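Note that one protein chain is taken out, while the other chains of the complex remain in position.
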Amino acid sequence: MELLPQVILDGILIGGIYITIAIGFSLVFGVMHIIDFAVGEWIMLGAFLGYYLNGWTGLDPFALLPVVFVVFFGIGYLIQPAIQRVISGHRGNPLLMGLVFTFGIMLIIRGLGLTIFGFYSRSIPSKLAASSWLFEKGDFFLTVPFVRLAGLAFAVAITLVLHYMLKKTDFGTGVRALAQHKESAGLMGVDSHKTNCIIYGIYVGISAMTGVLVCTIFSMTPMEGGRYTVLAFFVVVLAGMGYLPGVPWAALFLGLIQSIFIVYLSASYTLLAVFVVLYIILLISPKGLFGRGW
Amino acid sequence: MAETILKVQDVVKTFGGLHAVNRVTFDLAEGEVMGLIGPNGAGKTTLFNVISGYYPPTQGRIHFKGQDVSGVPPYKLAAIGIGRTFQVVKPFPGLSVLENVIIAGLCRYGTRRASEKHAWKILDFTGLADQADKSAANLTLAGRKRLEISKALALEPSLLLLDEVVAGLNPTEADKTIELILKIKGFGISILIVEHIMRVIMNLSDRVVVLNFGQQIALGKPADVARDPMVIQAYFGEDAA
Amino acid sequence: MKRMTWITLFLALSLVTAGAVGAEAPVFKIGVITSLSGGLATGGNVTKQGYEMWAKRVNDAGGIEINGKQYPVKLIYGDAQSEPSQAASAAERLAAQEKIDFALGPYSSGVTLAAAPVLEKYKIPMVTGSAESPLIWREKFKFTFGTIPPVNFTGSSALNVIATLDPPPKRAVVIGSNDAFSKATAETFRDTCEKLKIKVMKYDIVPSGQDLTPYMSAVRAMRPDVIAFGGHDEELIRLVKALRQIHYAPKALLMHYGVTEPAFIEALGKDAEQVYGASVWTPTLKTKGGLIWPDAQSYAADIKAAFGIVPDYTMAACSAAGLAFQAAVMQLGAAPPLDEAQKLALVDVLEKLDIHTFYGPIKFSHEGEFYHANTGLTPLAFRSRVARPLSSVRPTTRRHRRSTP
Partner (left out) sequence: MFFGVGAYTTAILMKLGGWAFILTVPLGGLFAGILAFFVGLPTLRLKGSYFAIGTWALALALQQLALILDITGGPDGMRLPPYLNPSYFYYWMLGVVGGTFALYWILLEWAPFGLKVRAIREDQDGAMALGINPTRVKVQSFVLSAVPVGLLGSIYAYWITFIDPLSAFGDILTDQAVVMAVVGGLGTLIGPAIGAVIVFTFKTLFWAYLSDYQVLYLIILGVAIALTVLFLPNGLWGTFINYRDSSRGMRTQSVSRPRIDASEHSDEQEKGAPEHG
């Protein structure tokens, strides 16, 4: 049977999930130079908010995304000043300071998550999860799971919205100015404090929505945040740290490697392959696949 | 005439499409002081970086003591006798003045003890001995420029590349530094010096190379070069020519 | 450098604090080494609740009666953090500093394999209510016992049931997650399939935490009758969801662990149907016990009242591990604290133990590949969702006989 189309499709669909995992993370790094260790925890919290909202309202998880975004945008907006304090001023090595601070945040969230949600896996039911398109013609077949397709569509939508926001709006111009030069952006009238808060809010919001998505497609436990932190990290490094346009391609690349490797080469060696590829790419081009990182 | 120590042949260095240095050719004799001048952005520091190995030349060759050293990394050049200073001074701010010089001496004298002895001699010579225990970060600008020279000297170079070691100093300090350079010249060390202040160049140099937009526009005795219309045009604009 | 500092200080401090623990009221000090944090915390917490339930009931009754006097039990926890090295450290701390009389064992095989030698070193008997990897019992630890039979003892039972389906399955795909327990499960599935003349078309050990959807697409193209998967709880949930998403249902989907777990059923809802699994205990089982709980139903009711959940076999096995200790120490008639000779004697008693509990019979094997595992039990095969035993099947009797001559 001809598997290749299916394998490529599966890779792309996995990549779609990786896009949403990594894109907010990349945005925050690009603008504020923060490596947020808690990214996986935001994803986890979002998943659980989605789970409970779904339980109370019975609405489909995709319909709940805006609510989750608004709630976590608020949380991110409120937390950002603390992070800003850590990475600014006369402190040694702001990058490391930010990393350790968010590591602390991660432990807090994980601890609270375990206390409140318990240890078990949860997953959000969705009508979409039970259906798929199936094309079959002789040896050729292709299954398109609706829920994953919706995930990819969501990823593309998020990417386009961010792109539009950064390139076409005044706010976006301010953000880009801020990313390039903090002081002169301030002189030109960009309110860096507010802009940073909004960007961080957007990032936390996107991550939380990703959580809902992940919990619908896979499942979630309060312990699992770390896995997504690693994924976000790898995608962003492949894309080039802080180079936003690279994220979707890096995510798809990673998804395809995984998918092709697990089917055609050796299932056991899949993760090994992912790490080796990451290492080699770093050696050849430290600034990511496109050489455009920070 | 003494033997040639440095031979710069048709050296080109481009960044992207920009020719920072374009076909520069000159020789430097043993014991000679060569001035390298030109307006801002003429490519002087880039040429320095090419000669001292920080950038490989895009085209052309550099020979030092008859040996092709194009593209050889800086630390190897330092070991075979090319010392340099930086326009933006690069002391190790967390280390003391003495330690700064010891590091340079390590290249010639393997042990720390021997290198320290050597460093004291150098510091006596450059007049920094009384500030030896000071942290390099706490030196005045004049002190830091002098430390740059001390470090380069500690390598016991046969060729010294000095990048604006006088610029920014007050007249008294400047005179002291010029005096120091003349003393160094007295040891027979070849010197290639970049400087904006004409007075310095005219006093020190045996010959002068003039760069403008990366191009070599003149080469010769200071007095001749000063009269060269192309040089005057480069420095004072079209109207003066 | 930093790691080195950390380890040295750990060592130095553990030597310093070793002498600090003084005499207290006579209680049985029981160390509980399990993963309360880290990736295996879900299972770790299940074991913790099982042990806790037992200790609570013992202490409610005033303690364990030894020669007419009652001695309460005190549980002292050591968090294995889902990491063997941490388990060994925790065991070391419990043994050297807390001077425990007895230990109740960890969740997951890797962690047990790390803790067991340490306890062996200090001659402290341990009964574990989890850890189903055959590896543990192959190591033949003198001081380690387990109430759940290893997966190669139980795992084949479900396959035996599947083999009786009509029409009989012919082709299988076996996958295991790459951790000690899951890999052992997958190996058992593979070996049993071969024994039952079910052709294993594909056998793979995959790194844990992978998205298996592309793999399943490939498997689907092979159209196996059975998919057998060895893995931990959330991996099982993901696999079922992945199959659902690509709209593929093999005749039978076999998983060993977790199919009877309420979380599994809750997370998957209807999708949990068609999943087969093996287990050794359910709350509906008919058992008769002497100590504390008269039957499975009363135990389940107790757990429900205390934690609001339905106990699974791991939790029950953990409470039963406590019962095994209780029975053994009562037979021995030794009051706390136990000295080294008494601990050795306790091992002898445990080896000869043959009791009936709410969990079923407990009788540890003396030799062979099931050395010190509880082979008194009869494994059951399940179909999930209803979590009702399909039938009770003896495991391959030949093996069974060899282990208990």
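Brief remarks follow.
Chains here go by letter, A, B and C, matching the order in which they are written, and residues are numbered from 1 within each.
One rule holds for everything that comes next: contacts are C-beta pairs under 8 Å (C-beta built on N, C-alpha and C of every residue); 3 or more make two chains touch, one makes a residue touch a chain.
Fair warning: this is a prediction, and the values are worked out from it, not measured in the lab.
Shown chains touched by the undisplayed chain in the intact complex: A, B, C.
Of the listed residues A:105, A:175 or A:235, the one in contact with the hidden chain in the full complex is A:105.
Within the full complex, the residue among A:7, A:45, A:97 or A:162 touching the omitted chain is A:97. One of B:12, B:29 or B:103 touches the chain omitted from the figure, and that residue is B:103. Interface note: of B:7, B:65, B:134 or B:196, the residue touching the hidden chain in the full complex is B:134.
Summary of contacts with the chain left out: across B:74, B:168 or B:220, the touching residue is B:74. Contact between chain B and the absent chain runs through residues 52-54, 73-76, 78-79, 83-84, 86, 90-96, 99, 102-104, 106-107, 110-112, 115, 133-135, 151-152, 154-155. Listed for chain A, the residues touching the missing chain in the whole complex are 35, 82, 85-86, 89-97, 99-101, 103-112, 114-115, 233-234, 237, 241, 268-269, 271-272, 275-276, 278-279, 282-283, 286. Mapped onto chain C, contacts with the missing chain fall at residues 1-15, 17, 36-37, 76-79, 81-86, 88-89, 92-93, 96, 109-110, 113-114, 117-118, 120-122, 133, 135, 139, 178-180, 182-183, 205, 207.
Everything that follows uses one rule, which is that only the chains that are shown with their structure count from here on.
Contact topology of the protein chains: irregular, matching none of line, ring, star or complete.
Ranking all chains by how far their C-alpha centres lie from the centre of chain A, first place goes to B. Measuring from the averaged C-alpha position of chain A to that of chain C gives a distance of 36 Å.
Residue ranges of chain C in contact with chain A, taken from their complex: 37-39, 41-42, 44-45, 175, 178, 204-207, 209-215, 217-218, 220-221, 233-234, 237-238, 241, 244-248, 263-264, 266-269. Contact residues of chain A toward chain C in the complex are 1, 3, 6-7, 10-11, 13-14, 114, 118-123, 125, 129-132, 134, 141, 143, 145, 147-148, 217-219, 221, 223-224, 227, 258-259, 262-263, 266-268, 270-272.
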